[in-house]
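Yeah, one chain of the complex is gone here, protein chain that is, but the others are all in their spots.
As written, the chains take the letters A, B and C, and residue 1 is the first residue of each chain.
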Amino acid sequence: MSNINIMQERNIQKISAGQKAVRVLSKTGTYIFLLIMALIVLFPFYWMIISSLKTLAEYRQAVPTFWPRQVMFGNYVEAFTTAKLGDLFMNTLYVGIVSTLLSLVITVLSAFAFARLEFKGKETLFGALLATMMIPGELFTITNYITINQLNWMHTFTALIVPFLVSVFYIYLLRQNFMQIPNELYLAAKVDGTSDLKYLWKVMIPLALPTLISITILKMMGAWNSYIWPKLVANDDAHQMITNGLRNAFTDTSGQANYPVQMAAVAIVSAPLFLVFLCLRKYIMSGVSRGGIKG
Amino acid sequence: MKVVLQNLTKIFPSRDKKANKEVVAVNDFTFEIPDGQLVGLLGPSGCGKSTTLYMISGLQKPTSGKIFFGDDDVTELSTENRGIGLVFQNYALYPHMTVKQNILFPLQNLKGKDKLSKQEMLDRAFEAAKLVQIDELMDRKPSELSGGQQQRVAIARALVKMPRVLLLDEPLSNLDARLRLQTREEIRRIQKETGITTVFVTHDQEEAMSISDIIVVMKLGVVQQIGKPQAVYDDPQNLFVAKFLGTPPINVLEGKVSDGKVYIGEQVVMEVDGVEDQDVYIGIRPEGIEPHPQGVLECRLNNVEIMGRDASVVSTHDAALTPVVRAIISSDITVDTTAETVRFNIKPHKFFLFSKETEQRLYYEVKKHG
Amino acid sequence: MVDNKQQWKAWLYLSPAIVLLLVFTVWPIFNTLRMAFMEGYGNMAAIGGATFEFGVDNFLKVIEYKKFLQCLQNTAILCVATVPISTILALLIAVALNSIKPLQKTLQTIFFLPYVTNSIAIGMVFAAMFNIVGLKQGAGVADTWGIINNVIQFFGGEPINWINAGSSYVANMVVMIIYIVWNALPFKILILLGGLQSINKQYYDAAKVDGTRRGRVLTKITIPLLSPMLAYVIITGFIGGFKEYSSIIGIFGEIMGPADDAGRLNTMVGFVYDALERDRQGRASAAALILFAIILVVTLINNKVIKKRVHY
Partner (left out) sequence: MRKRLVAILTMLVMLVGMFSMSGCSQTENVPNAFIVPEAGFNPNEEVTITFTHTMGAKLQDVLNTYIEEFNKIYPNIKITHQSAGGWSDINGQINTEIAGGTQPNIAYCYPDHVAMYNIAKSVVVLDNLIASDFVISGTNETLGLTDAQKKDFIASYYNEGLAYGDNLMYTMPLSKSTEVLYYDKTFFAEHNLSVPTTWDELWDTCEKILKIDPTCYPLGYDAEDNWFITLCEQMESGYTSAENGGQYLFDNAKNKAFVKELREYYQKGYFTTQELYGSYTSNLFVETTDTRCYMCVGSSGGASYQMSNNDTADGSFAFEVGVAPIPQYNKNNKKVISQGPSLCILKGKDTTDQQVMASWLFVKFLCTNVDFQAEFSMASGYMPVLKSVTENEAYAAWLEKGNGYEYLVAKCVQVGIDGRDNYFVSPAFNGSSTARTQVGALLLKCLSGEIPSGGSVDTLINQAFQDAMDECEY
C-alpha cells in the first residue's frame, strides 16, 4: 500500500476559516430558500384569510387590496349562522368515521391477502386493480348514480359511504407496508397455531399503524372535501355534507357565490383539519415514509 | 500521526427540559496517542468512549478542550478536512452501491490537487480490497454479503483514502464469536501493515486487550486508566479497572488492614507494609490463588470445572462481593472435590488492595504471605 | 406452494373489496366501453328513445377533432414540464427542511397548509397574481400589471401578458406550470420528507467523514436511498398530470384559454368534460379510453425505467 498520505500538507488554519464561512453561508442559504418558498406557499392561504374579511364589493375590485379596507368579521358570523354548520359538521363526521372504519377493515384484509397469501392470479389481479387507478373517475359518475338509484340508496348515508370504501391506492400503500414485515413472523405465528386474524390484529396492524393513521386522515379529508357526489345522491338537509352546505348557502340571486362569506366558511371548516395535522404530524410523516426504505 | 486530546470535555444538554440536568459524557480527557499505535477505548456502555471517538472524528464538537493531529489543532476543523477513516458499528455501507462503488466513493470525493485518475482510483480500491481480502466480492451489493464481509468492506472504504487516523466504532459487536476472533486478528494485521494510528471503541475487554497497543479504560465520562493492556491488567489503579478487565473476572472480597495485617474475616491472608489501617476491598485474580492444604484463605468448595488445559475451582466465601471465588489452575493439579472446603495460597502480584472509601488502589510491600 | 386453503382464504379476504370494485368500478368501466363503441351515444338521447349502432365512429370523431392534437400536446407539455420541476423542487425543499433544526416543525406545517386551503381560493389568487387590468393595446400602459409583473419590473424587466387576451401560448403554459407545480408541492414534500427522515443518519456521517460535497451527497446517497419515494411521487405525478383539467379552469375559467382563444389550453380530460356537457357520452368514453391507453403505456415505460433505477 502506498504510503503517501493524501490528507497531509494542509494549511489547517485556512481550511478552518474557510469551512466555517461555508457552513454559515450554506445554513443562511438554506434558510433563505426555505423562507422564500414558505412565503410563496403561504400566499394563497393568506389570500383566503384576507378575502374572508373583505366586503363583496372590495373583493370584486379590479386592483386587489392586500389588506381589507374594512375588516368584516361579520362574514364569519354570517358563515356560521346561515350554513347550519353544526348539522353539516355532524353529518360529515358521521360519514367520515363510518367510512374510515369500514374502509380500514376492507383495506387491511385485501392488503393482507396480497402481501401474505398465495393464490392463483394474484399478480394479474393486483395489476388490474392498479390499472383502474388510471381511468378518469368522472366517467363513472352517471353509471354509479344509476346503480345507487336502483339499489334504492338515494338520500341515505349509505350512498355517501359505500361506493368509496375500496381505494386501490390504500390497498397498494398498505400492501407495500405489510411486505416489509418479515415473513418469518407470519410463519412463526402459524407454527404457534395463531389464527390469521389474530396475527393481523396482534402483529401486522401495530407494525403498520402509521400507514393506517395516514389512511384515516386521508379518508377524513376526503369526507371533508367531497362535493360532486354528495350533491347528487344525498343533498337533503338530513344528509348534507359540509362542502355542499357551504357552497349552497352563500349564493345570491344569479347563482353567484358570495365569495368572502364562502371563504370565511372555508376557513372555519379548514381549522379542524389543520389542528388534526398539527397533532398527528409525527404519524403522518412516518406513515407516508413507509414505502420501502431500509435503514 | 500522533493524536493529542487536551482536556476534552463533552456535555450534552438534558433531554428533559424541566429536570435541566446536563449529562457529562466525557470529562476532562487528556491523552496523547503515539503515532502508529492501535488504541482501544474500553468501558461499559455510557462511559463516553463513543463520544470521544466521534469527537476525534469531528462528527461531534467538544464542549471544551482541544484535539491535535500531530501539531495541528483540529478542534474546529470539520470532519471532512481531518483526513480520518471511520468504520461504523453497523458499517453504514451504501446499500445501493456495489462493494467496488462503496470503496471508490471516498476517492471520488477528492478534489483539487488530490484528484485521482479513474485508473488510480481503481488501483487503490483493489489494493484496499486485497488488504482486507474481499477483492473477489467487488461486484456484489452489501445485502449479498455476510456480516464479516461487510465489516471488511467498511474497513476497506475507511482505508482507501489513506487516512491519517482510523477510527473504529465497536467494530466486532455485530459478528459471531468465531468471526470476531478472526476479524480482530485481521484488524491488528491491517493496522500493523498500514501503520495508521488507529482508535477503536469496544465494551469487550478481551477484544481490547488482545489487539490494542494501548487501552484506555473509561467510566461515566472519566478516564480510569491508560496503558499497555498487560500493564493495566497487572496494575489496575482502582477497583473498577480491576473488575472490568480479565475473564473470568477478578475475585473481590471485603477485608481490612490492621497493624500491617490484611484480614479477610478473622483470617490474616497477608502482611504488608505501607498501608494504613482501614477497611479495604481485596481483589485477587483467579490465576492468583491456588489450592494448598495449608493455604491462608479457606473457602467453601462448590465444584471444579475442567476446561481442557485449565481447571476452575469454584468456591464461595462470606466476605466475597462476587458470587463465587474462582481459581484458575492447571488441570494437572488435583483437588479433592468431595471436601467441604478448600484452602488457597495467594500470589502476591495478583493480590490488590483498594481503599473501601475511594476504591483507589492501595500500594503496599509484601512482608509475608502464606 | 399454493395450497387450497390459502386460495380459499385469500378470496374470502378479498371478497368485500372485489364485490365493491365490481359494482362501483368495473361495471362503470364496462359501461364506458359499451358507450365508446355505440356510435354517437348520448345519455339523454338514449333516455329519449334514440338507438345507436355499434362501431368505432366515436374514436374516429375524437381523432378527427381539429384540436385533438392540441389537447394531447397541452396534456403532454404539462406532464413533461410539471413532474420533473415539482419533484426536484419538492426534493430540494424536503432536503433543506431535513437539514435544519430551528423552525423545522413550523416550516413543515407551513408547507402542509395548502392541503387544507380551499382550491377555489388558490385558483383565484393565482389568476389575480398574473392578471393585467386595463392593458392599453400597443401603448404599453395598464392600470395594474399584477404582482408578478410588478416583480419583473422591479428587477428591470419588461412586463409580460400572461393570461389576458393577446397573451402567448408560451406565457399561458408558464403560468399553468407554475400553478400546477405549486399545487403538487405539499404532497410531494410530505412524502419525500417522510422518506428522508427514515434514512439512517449514519450514511450521512459516513459521507461526511469521506468529505463528500453536498451535491454529491444529494445525488449519490440521498436520491438513491430515496428512490422508492421518488418513484412513487413521479408515477402518481404523471397519472395526475394526464388528468389535468380543473387547474386550467381555475386560472382560465370554463373557456380553457385566454379570452381571445377559447380552448387553447384544453386537455384530454377537458375534452371529455366538454363532450359530457353536450350529451356525447360515446365520444367522451372514447376519448377517456384513448387517454387510458396513453397513461397505461407511459406508466409501463415509467415502471421499466424506474425498476432499473430504484433501489429497494
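Here, a residue touches a chain if its C-beta (ideal position, glycine included) is under 8 Å from a C-beta of that chain, and two chains touch if they have at least 3 such contacts.
Because the structure is predicted, anything quoted here is derived from the model rather than measured.
Enquirer: Using the touch definition from the header, name the shown chains in contact with the chain that isn't displayed.
Expert: When the full complex is considered, the omitted chain touches A, C.
Enquirer: Any idea which of A:65, A:149 or A:195 touches the chain not displayed?
Expert: Checking the options A:65, A:149 or A:195, the one contacting the hidden chain is A:149.
Enquirer: Which listed residue (A:122, A:231 or A:281) would be found touching the missing chain in the intact complex?
Expert: Residue touching the absent chain, from the options given: A:231.
Enquirer: Among C:18, C:152, C:262 or C:306, single out the residue that touches the unshown chain.
Expert: Checking each option in C:18, C:152, C:262 or C:306, the one touching the absent chain turns out to be C:262.
Enquirer: Using the touch definition up top, pick the residue from C:33, C:89 or C:133 that touches the left-out chain.
Expert: Touches the omitted chain: C:133.
Enquirer: Among C:100, C:151, C:165 or C:305, exactly one should touch the missing chain; which is it?
Expert: C:165
Enquirer: For subunit C, which positions touch the chain that isn't shown here?
Expert: Within subunit C, the residues that touch the unshown chain are 42-49, 65-66, 131-137, 142-144, 164-166, 254-255, 257, 259-263, 277-279.
Enquirer: Could I get the residues of subunit A that touch the absent chain, sorted low to high?
Expert: 57, 60-62, 82, 141-142, 145-146, 148-149, 154, 231-232, 235-236, 244, 247-258
Note that only the chains that are shown with their structure count from here on.
Enquirer: Looking at which chains touch, is this a line, ring, star, complete or other?
Expert: It is complete, because no pair of chains fails to touch.
Enquirer: Nearest chain to the global Cα centroid?
Expert: Taking the mean of all protein C-alpha atoms as reference, the closest chain is A.
Enquirer: Measuring centre to centre, with centres taken as mean CA positions, what chain is farthest from subunit B?
Expert: Measuring from the centre of subunit B, the most distant chain centre belongs to C.
Enquirer: Among the chains in this structure, which pair is joined by the largest number of C-beta pairs in contact?
Expert: Among the chain pairs, A-C has the highest number of C-beta contacts.
Enquirer: Rounded to the nearest whole Å, what is the centre-to-centre distance of subunit A and subunit B, using the mean of the C-alpha atoms as each centre?
Expert: 52
Enquirer: Could you tell me the distance, in whole angstrom, between the mean C-alpha positions of subunit A and subunit C?
Expert: 16
Enquirer: Hey, what residues on subunit B touch two or more of the other chains?
Expert: Subunit B, residues with two or more chain partners: 78, 81, 95, 110, 161.
Enquirer: If a residue has to touch 2 or more other chains to count, which residues of subunit A qualify?
Expert: none
Enquirer: Tell me, which parts of subunit B touch subunit C in their complex?
Expert: Within the complex, subunit B touches subunit C at residues 57, 59, 78-81, 84-86, 88, 90, 92, 94-97, 105-106, 108-111, 157-158, 161.
Enquirer: How about subunit A: which of its residues touch subunit C in the complex?
Expert: 26-27, 30-31, 33-34, 37-38, 40-45, 47-48, 51, 62-64, 105-107, 109-110, 112-114, 117-120, 122, 125, 129, 131-136, 138-140, 142-144, 147, 162-166, 168, 171, 196, 221, 259, 262-263, 266, 270, 273-274, 277-278, 281, 284-293, 295
Enquirer: For subunit C, which residues count as touching subunit A in their complex?
Expert: Interface residues on subunit C, with respect to subunit A: 1-3, 6-7, 9-11, 13-14, 16-17, 20-21, 23-29, 31-32, 43, 89, 92-93, 96-97, 99-100, 103, 105, 107-118, 120-122, 124-126, 128, 133-134, 143-144, 182, 185-186, 190-191, 193-200, 214, 225-226, 228-229, 232, 239, 242-243, 269, 272-273, 276, 281, 284-285, 288, 291-292, 295-296, 299, 312.
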